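Taking it in order: structure first as structure tokens, then the write-up.
Heads up, one of the protein chains got dropped from this complex, but the rest are sitting where they should.
Take a look at chain A:
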Amino acid sequence: MGLESSKWAIIFLVCWLYKNVSCNSVEQKIYVELNNTVPCVRLLNATHQIGCQSSISGDTGVIHVLESEADLEWPLSKGPNPPYMVLLESSLFTRSIMMKMKNESNRVAGVAVVVPNTSPPEFSPHTTCPNENTGVYSDNYGPNLAHCNTTVWNPLGNGLSYEEFDFPVFSLKEDNETEFIKQCYLDHNRAVNGSAPQYPLCAMQLFSHMHAVTNTPTCMRRNDINFSINPEMVCDPLGDYNVWGSIRPYNDTVLGHKENESVVIAAARLDSRAFFWEVSTGAEGSISGFVTLLAAAQALREVTHKAPPTRNILFAFFQGVSSFCLPKQVSLETFDYIGSSRMVYDMENGKFVIDLDNVHSILEIGQVAVHSGTNLFLHSDPVSRSNDTVNDEVENFVKNLQSSTAGLSFLLVEPNVSQPLPPSSLQRFLRAQPIPGIVLADHESAFNNRYYESFYDNAANLNLTYPSDLSPEEQLEFVTETAKSLTDVATVVARALYKQAGGDDSQVNTIKADPKIVTQMLYGFLVSSNNSWFQAVMAPELKNILKPSPPEYYVGVVMSSTPTRLVQYLLANLTGAATNLTQSQCQKPDELPNESRQMYSYLWVQGIVPPNSTQRDSFCVRASVRLTKAVSPAFELGEYASKDYSTWTESRWKFIKARIFLVASRDLEMLTLGVGVAVLFTSLLVTYFISTKADVLFSSTREPASAAY
């Protein structure tokens, strides 16, 4: 018994010790894993695939740090050790260099781009004419305005986002890992005086194998093949949720046209943009727009309760989200207007609370933050304005907007020339019906934004600066210049919307947006989403999505992303009302006489922490804020090759990683193999020989005089 228990004790001890073993294996001498990398993945639409692909066991190449465009000769033709893995600084990440590498892709194993901390003078990977095939302008509608014939909106665009590469492209941050890679290159790979570098050479291996190929119909068909119990999906449609809210609530269950209902829609985009999957922001591209709209919604709260306008005002935030690990962090609105096309589709088919005939007019807030002067511009569609009724409405709207700037430091001006609408969600509405609409933007013709849909469209692009001695909480409260100017824009928008909705003119001047709210939102969306205000307005179960960095705009396809949730809760906080309901009542409000879940949504939020306690003051917010699915109608209808709707999908993959190591020369490897084979054969021969003659060799017990055989 004693022996047995001591046996168990030893076994237990061994198992416990084994758990704490740390490895110092040969693998650590060979490979260095790169952790801070971001891949470029593959996206597909009805006809094409874009993005990058690696082979299934990774692509290995000898590292070459590109110094200039002329240096491309080495990896593409002169270098003696192809294939090469080209390391680029972001200033060399241009269209011409990438296209040259694409043409010689048998000598290029992959590309790694080093993204610096400071922005280059300009960089936009989107096309020069964003969404030119899915907007309203086509050969049938304003043919001379289509395809940017009159105005090129994004002249700095290089279109890299829409190219297909058959090698992997990764991005690296400018940190210690990248320094290590460059040092490895300098130590091993540099050619000395024109002679070839000596083995062993420094190499990098990138894994980013994508499962989907060709185009969306192909990959959706392959999704449906049911070979095994766990069918493998190869791609996912891009999609997220739109957020909308209104001044007067709508019954969620009564869909379709509403008699005598006239609605003014105020719209903005929620997307985030970057080339690689990174902490991307889209500060000027989208955040300026939706922050302004949120502030306007808040400014309208009080006056619409006191003196309700005739028409309802509906605030719509069209989500563009990257799905799961999207590298080209482009918004759905960028990918052919997924969010707005879905809402238009729902309205056309009676699946939304109102339909297109109920829409009186639309105001869209575009890029409004980067002023190059003191004016903002009101863009409208000249083709629909050729109709007199529409034209009158638009002119009335313009008048309302222009008169709202009284007392403020800027003016709203219509562009001088007749030009089309810039890329905007309004275009999708116009595709369905000629609705009077205006897009508010800070650019008269081409974008002021030099980093449209790139990683560099961040807080610095908006000149968002805080004094250096402030703590994070103080930064949250500090009203920046950017916040002040966006507040003025929000005030104008709110007043114009109120007037447009038929509100009481005497009340207009009481409408003022709150700069504190604007600056807090800018801080939360551009610097750190884990601040006290965002924590207070979010639900307890969602508090973990808030991080000490700008929100991450990537998530699984069917979940809603951080920006969607944030905007939903913020809109609820800014336009809704706090109630006295308890948490359980908040989840089942229909049991109470005056509450109805069909009219409102009830959200339980964390609330602030009162000064002398540690418990949060949670409460239930009642707001007419809803989420609607923003997946392209093409997937609902099963028309995967649709030309009318967006058909973008994103490929799936198993794992994505990168590592560097040294590679030895082929000669050494063959020598090793040769020696091994020689040793094996020699030992076989010798052993055979000795074993057959063993009785002769090891016979000291026999007579020394042995007969000769």
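Worth a mention:
Methods note: a contact is a pair of C-beta atoms (placed from the backbone, for glycine too) under 8 Å apart; a residue touches a chain by one contact, two chains touch by 3 or more; residues count from 1.
Basically, contacts and distances are computed from a predicted model.
One subunit of the complex is not drawn; among "Globin domain-containing protein", "Gamma-secretase subunit APH-1", "glutathione transferase" or "adenine phosphoribosyltransferase", its UniProt record names it "Gamma-secretase subunit APH-1". For the chain left out of this panel, the touching residue among A:Asn133, A:Thr465 or A:Ser683 is A:Ser683. Residue-wise, the contact with the chain that is not shown comes from A:Thr60, picked out of A:Thr37, A:Thr60 or A:Ser624. Residues 14, 17, 20-21, 25-27, 29-32, 60, 184, 199-200, 202-203, 205, 659-664, 668-677, 679-680, 683-684, 686-688, 691, 693, 696-701, 704, 706, 708-709 are the ones on chain A that touch the missing chain.
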